[in-house]
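Excluded from the complex is one protein chain; the other protein chains are retained at their positions.
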């Protein structure tokens, strides 16, 4: 608090906490979400074959968090549909991104400067969604720290967590990969946010809510911008994760050889040198199980990245 | 209203609106639903291997709408089981259709005249189910037009919408196809009904409820009978759909070539000539993506049709 006072950030953090997400930040969230859907492999084909399935998929990208947290708290998952303004806004954006003549809207929004701004604004909505989930869970389960974390996480990263079922709507089924097996950066940062806000709400973390909101928002926005500008997908937590993993989950188990191998898959950003050394210590017994459920993931991730490249190049061709 | 008075239909529509679905119309619904399950590929084998899985699948065919709308409104999906009479009736019909000695019940009900009557009666229950869903949603979300449409649709066409998960009960998994990607006729007509009844209930559609019930019921029954008698699967909306599709979703996008190709799959009933011409205009750039999620559908549909033929011929052999 003193530090915030010192840096004249008190007013800024209060101002941020009173910021309304509707309509501009929500719009940015819808645009970035629908664009992410469009960049999934096969999504454009689905949009031509069945606009309804495409629309439903888009709504799951936009409102997935509300749907998932609704199911988890036994509240109607259909509730987001009752927010007519939000659905209308998201639907208009869905229509423009997918079906706009000359593909103008998508190609404009895909330009780096605009995309940077929109992605930053979307990151801001994450803070609100996570906090909303945590406080909602607290009204139902007072002192239920785990429930608060789960609902905050679900609300903030719902679209990712239900991606298996969202893909099913589009006729795609990739059981070998999900956000629990290989967490993406947004899911990870949302989980950390949910833990922080749940600790703050239960007073285990002695900070004020609007200070935490400012710090968390700034961190997510800056980090997202950095990742988009440098094109790197290095998680800022790779070192911490690697340390926790080695301390808690590697152990002196007879599976250490296997562990070393798998860790390479798990922390292939930044921690590669360490793990390679470790697997070397284990006698280089690097065996790859042929039916590993983890295999498909890196390739599917690669496919997604390639599709993003393809989409961008497509725009350039159109110009 | 005047037209109805003129044609002396006022009494008829009031009489229809006061018609009780239980027991005759419900029975017809159960018989047609269980027969539809039996005609799925592999269903008979499942009925021999695991009567319980077969029974559970049948209940999803019979009560799928109630289960799905229950989940969507956060009401117990197990509720249909508490309606003992309905479950008992449906179970008896399930038993007779699958395990009756000499297969008498199925072969009788599969005779065209009887099947025609039963299917017509099942169509009547659709009106009641859609209306029930719409009014149920209205009690929870006043003015929530989209929620009313969604629940009305789910209740009327639930069995189809959850077909992926119903198939999973029988050990079948076809992720590449679902009712959103390629809507069947019953799902389509139910969606239209849900929209009409939701508009009527919110007074956007200035007609009386019992008049709309009469018109919608007559339309569904007549259309179903026509389709069964002529054996055609041409949707009566093909022209309208095609027009809407071309106006809204084709656009001048760089994917027009792809669009033309896919539309052939989508509206292969009646609109084929037009689309072929269109894809010709686009320079004949007909490329088929090898991993199209849409591929499996026509073949699975064909399989279903073939299984129906097989089932009928099987009956003839038994006679």
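Worth a mention:
For reference, chains read A and B in written order, and residue numbers begin at 1 within each chain.
Methods note: a residue touches a chain if its C-beta (ideal position, glycine included) is under 8 Å from a C-beta of that chain, and two chains touch if they have at least 3 such contacts.
Nothing here was measured: the structure is a model prediction, and the numbers come from that model.
For the options B:82, B:139 or B:230, the residue in contact with the chain missing from this view is B:82. Only one of the listed residues, B:26, B:39, B:103 or B:241, touches the absent chain: B:103. Touching residues on subunit A toward the chain that is not drawn are 71-74, 137, 140-141, 144-147, 150-151, 164, 173, 175-178, 180-183, 245, 248-249, 251-255, 258-259, 262-263, 265-266, 289, 291-294, 296. Residues of subunit B that touch the chain left out of view are 42, 44-53, 56, 70, 74-79, 81-82, 84, 87, 95, 99-103, 168-173, 314, 317-318.
Rule of thumb we're sticking to: only the chains that are shown with their structure count from here on.
Between subunit A and subunit B the CA-based rotation angle works out to 120°, given as a multiple of 5. Rounded to whole angstrom, the centroid-to-centroid distance between subunit A and subunit B, based on C-alpha atoms, equals 36 Å.
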